[in-house]
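Supplied in structure tokens, the structure appears directly below.
As you look at this complex, bear in mind that one protein chain is not there, while each of the others sits in place.
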Amino acid sequence: KMEKSTNLRWRLPLICFLWEIIMIILFGVFIRYDEESDAHWVEFKKENNITSDIENDFYFRYPSFQDVHVMVFIGFGFLMTFMKRYGYGAVGFNFLMAAFGIQWSLLMQGWFHSLDYSDGKIKIGVESLINADFCTASTLIAYGAVLGKVSPVQLLIMTLVQCTCFAVNEYILLNLLLVRNFTIPAQSLLLFFFLIILFIFLHLFIYQPSFIITKVLNNFVLIKNSLAAWFSIGTIFLWVFWPSFNSAISNHGDAQHRAAINTYCSLAACVLTTVAMSSLYERKGKLDMVHIQNATLAGGVAVGTAAEMMMSPYGALIVGFICGIISTTGFYFLMPFLESKLKIQDTCGVHNLHGIPGLIAGIVGAVTAASATEGVYSRQGLTNFFDLEGKNEGRSISQQGGFQAAGMCVSIAFGVVAGTIVGLVLKLPFWGDPADDCCFEDEVYWKVSGQNTPGEW
Amino acid sequence: KMEKSTNLRWRLPLICFLWEIIMIILFGVFIRYDEESDAHWVEFKKENNITSDIENDFYFRYPSFQDVHVMVFIGFGFLMTFMKRYGYGAVGFNFLMAAFGIQWSLLMQGWFHSLDYSDGKIKIGVESLINADFCTASTLIAYGAVLGKVSPVQLLIMTLVQCTCFAVNEYILLNLLLVRNFTIPAQSLLLFFFLIILFIFLHLFIYQPSFIITKVLNNFVLIKNSLAAWFSIGTIFLWVFWPSFNSAISNHGDAQHRAAINTYCSLAACVLTTVAMSSLYERKGKLDMVHIQNATLAGGVAVGTAAEMMMSPYGALIVGFICGIISTTGFYFLMPFLESKLKIQDTCGVHNLHGIPGLIAGIVGAVTAASATEGVYSRQGLTNFFDLEGKNEGRSISQQGGFQAAGMCVSIAFGVVAGTIVGLVLKLPFWGDPADDCCFEDEVYWKVSGQNTPGEW
Partner (left out) sequence: KMEKSTNLRWRLPLICFLWEIIMIILFGVFIRYDEESDAHWVEFKKENNITSDIENDFYFRYPSFQDVHVMVFIGFGFLMTFMKRYGYGAVGFNFLMAAFGIQWSLLMQGWFHSLDYSDGKIKIGVESLINADFCTASTLIAYGAVLGKVSPVQLLIMTLVQCTCFAVNEYILLNLLLVRNFTIPAQSLLLFFFLIILFIFLHLFIYQPSFIITKVLNNFVLIKNSLAAWFSIGTIFLWVFWPSFNSAISNHGDAQHRAAINTYCSLAACVLTTVAMSSLYERKGKLDMVHIQNATLAGGVAVGTAAEMMMSPYGALIVGFICGIISTTGFYFLMPFLESKLKIQDTCGVHNLHGIPGLIAGIVGAVTAASATEGVYSRQGLTNFFDLEGKNEGRSISQQGGFQAAGMCVSIAFGVVAGTIVGLVLKLPFWGDPADDCCFEDEVYWKVSGQNTPGEW
């Protein structure tokens, strides 16, 4: 087989410059400040009888935005640094993808969600930044599944396609099907099927059968001593800030408050069942750090759809309880099965952490929406919450559950489409991805000193 | 002596599942959203003429809550990762204890502080989450003292007992003795005596005389090269966010503002005297990272009681100045003394960081309260601050100082009781704690690859 060239000296700079210049042009044509970040806000305030600067959305959402920003760049970046010789790639490529992804997401989500038809401009504010971070987060999760096996050029292409599909899918869900609070599980589902299809393409066209065995035996060595504890800093930042993630774009007031409480409860319960299952699966009852670093987050994913709802704190505990069990089980049984039988190597176990909890989230969301009553929410609360006076006036609460189920199907379809596109594009031979025996090695794409022998690190 | 079994395959899952199920049931029976996180808030707003969503307590306290949350999970977790072969245990068990502790604290503190007698439910909001984090933090501090020597099952039991005692103690202080702003030093004092009693029990019943010498010579090796600098990330997060810790549940407005300023000043002063003393104690004037990583935080602990008070920025500097000296001295003289003479091995030096500064905090709190005057606080300020129109109407300001002193005695009593209970329970032989020569080893409870030889890490 022909040696692949991993020298990206022209390809990587070209794609970075080209895309950044396109970004500048599109931002120049389309993106402007919204009324709360524009200097005319002083007039807007007067016209709308806003008496205080603190009413600016910035003060409602900026603290949550910064938490989400830490999750995207620190949390996801360090979550993937568990391999002995792929630390630069994990943190550095995560950084590159995220920096491009947030720009492209601002445009894509802007066109679909905040285009001002009066002047054809996208008006952005702090909520747009949060949404861009959300959209990018899904791409970074997908990176976990192909970590160490693709080139930065491929990652940039993947980011482009995925952010596009996510924004379109989100538009269909929020604006056409009018299902509220469905971004996170929709992303999970889309991601789930995106990855399945992508893996099939990668498997069929790219990797050799000898791939897995050789790597596992030689270079694909996980860090397995006490230094590894440091890597859990990524996990813990995600865990700690997940309440902000789930509440960042909730309605002002009680909804944002409730979303944080529910996520806090679900995550706490998830830790206990993850520890329990991890100990139960091992013959000597020892805990596996891989479970602790991943399955503990499933509670945050699964409660995502319904975090804003009146699910009660004990409802959140139940969701977390179930997710800890299922996600740990996935890591223990499903991952080795996928790897040995289907030759699907999901480096970070994305399916167990995001795929399955995403499915649970969809179900939880549909159930809580269908069971919402005036007694629990108050008449006014219900109206505000489901935006019943808006476009979906007259839609019953139980219908709402049906639409959420429909949203799940749309997301699956988009996942299949995105996976196919990315899979087909990536199998083209000129993106500089590493040969099979160079996977999981920083030195393919990074300047690393020569003393890096396998025995030492 | 019979070999102890550290196989927790049934014990750990059982206790995790059992307790989490009990949590779900108790949450189901007792815990509901408070008026600001409930969907009926839209009605509550109207009834109370609240004109803006930003008046929701969420926006007053959520940023501080997230800082406290980072302290509990990142700060305390990484503060304890200084041992070569106990990184998983430090971060992982801290995570488990904290996740259980916050659930149990929500219940315990809820029963005592926010039980709504009209319907028998506990109503929670963001302030409840902060209080739960506070209550749990004290347990995590105590973990530092027994780090590496106990099993996760014992840690969960310790968490249960300690959170219970803290919540009851807090109830007596806040609701019966009516001493305000006394949570933190009361916790410190309780902790101090809790640990002393606990150590006595552990020493008398559990550890062998050969314990200390062998461990120090062989496995209990602290990380002592430049990589160790990374571990100070725990310390620095605690240091940076301590102003949020001390101001998170202060009264809205100037009190919260002042608490942050005072803590900021006290901590800054503490760093300089810690560095000075650390250099002074070493023959060649070299600094000891253990002092920098611990004693620098004492200023935050000691200013805790009085942070809200009009102690003036220079008053805060004086508190920090004194604490840096005393805490570093404790690390230098007291710790080796306790270890060699009394055979008390306080792994993290909790006594020097929390015990003694806690005592100082109690004194500072009593003095500042007793010297509060109308001139400094304004009549209205004084009334609001000491809640003089509430239950303790008619109590003079100097009486207030007396009640705070009484609060210290109650806390000491609770510390002794809690220490006795935990000590007696832990000495039971079936909790799976490690044998003496397996202490401070991750591989007792964690899956660790076999290549972990003493010379390499």
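Think of it as A and B in the order they're written, each chain with its own count starting at 1.
Here is the rule we go by: a contact is a pair of C-beta atoms (placed from the backbone, for glycine too) under 8 Å apart; a residue touches a chain by one contact, two chains touch by 3 or more.
Remember, predicted model here, so these are calculated numbers, not experimental data.
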Candidate in contact with the missing chain, chosen from B:Phe73, B:Phe199, B:Tyr264 or B:Phe331: B:Tyr264
Among B:Leu115, B:Ile200, B:Leu287 or B:Ile412, residue touching the chain not depicted: B:Leu287
Selected from B:Met80, B:Val153 or B:Met310 as touching the chain missing from the view: B:Met310
Footprint left on subunit B by the chain that the document does not show: 52, 54-55, 59-60, 63-64, 67, 222, 224-230, 232-233, 236-237, 239-241, 243-244, 252-258, 260-261, 264-265, 267-273, 275-277, 279-280, 282-289, 292, 296, 310, 312-314, 317-318, 321, 376-378, 380-382, 384-385
Hidden partner interface residues of subunit A, rising order: 7-13, 16-17, 19-21, 23-25, 27-28, 31-33, 36-43, 45, 52-54, 56-59, 62-63, 66, 69-70, 73-74, 77-78, 81, 83-88, 90-92, 95-96, 99-100, 102-103, 106, 124-126, 129, 152, 227, 230, 233, 442-443, 445-449, 451-452, 457
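Here is the rule we use: only the chains that are shown with their structure count from here on.
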Euclidean distance of C-alpha centroids - subunit A vs subunit B, Å: 33
